[in-house]
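Some notes on the structure that comes next.
A single protein chain has been omitted from the complex, and every remaining protein chain is retained in its original position.
Let's turn to chain A:
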Amino acid sequence: MDDATRDLIDRIAADAVPVRPLQRGQGLALAGLAFMVTILAVLFLLGARHGLLHDGVSVFFVLVNGLLLLLGIACILAVVTMASPRVGSNHDGPKWAMAMVGVLPAAGVFAAYRPGAGPVVDLAGAECTVMGLAASLLVAGALFAWLRKGAPVSQRLAGLYLGTAAGAMGSVAYGLSCPVDTIVHLGIWHVAPVAIAGLVGRYVVARWLRW
């Protein structure tokens, strides 16, 4: 061993203070807490949509938000795992969930061109996208802080999953206050935050995950 490496080892070892290993459960709890706080904030600030607790929601509401919730959970699990790298880890699971959610906007566009459907582009829809993005910030912050503590070695993928998770959870949280139940509205405007946040994560946030 050369002298420089020897010296380095001595210097590093001298700094052998105890550290608390990253626990996967803590990362999941952090993301879960951020999601719960977001839901409470949405309900407190915007109020619950009509019929939320009394069986007054459509099947599209359950379908779209259920798929978004599953996508968000899959991405959160992947992001939390990516903070502790390991050769042999596979992070492909969320890609299948993304593909499934990708069917929703296609269904929304398909439905929009059927006779009697409302307009595809409307101000309320754009507002839902903006609010969904705003509601994603807390989960995004929690996952970003977790990844910064860890050692993600695939930053682009980690950024993509971080953004997708935050967008999906934010959209679900905001969806609790949105009264519109059509597949055109939910499939397009409530999925848009997921795509936007995913792209921001992949192309912007990923740069700040380097170490």
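Everything that follows uses one rule, which is that a residue touches a chain if its C-beta (ideal position, glycine included) is under 8 Å from a C-beta of that chain, and two chains touch if they have at least 3 such contacts; residues count from 1.
One rule holds for everything that comes next: contacts and distances are computed from a predicted model.
UniProt records the chain missing from this view under the protein name "ECF subfamily RNA polymerase sigma-24 factor", selected from "Molybdopterin synthase catalytic subunit", "ECF subfamily RNA polymerase sigma-24 factor", "tRNA-specific 2-thiouridylase MnmA" or "Sulfite dehydrogenase". By the touch criterion stated above, the residues of chain A touching the omitted chain are 1-2, 4-5, 8-10, 12-22, 24, 83-91, 149-151, 153-157, 211.
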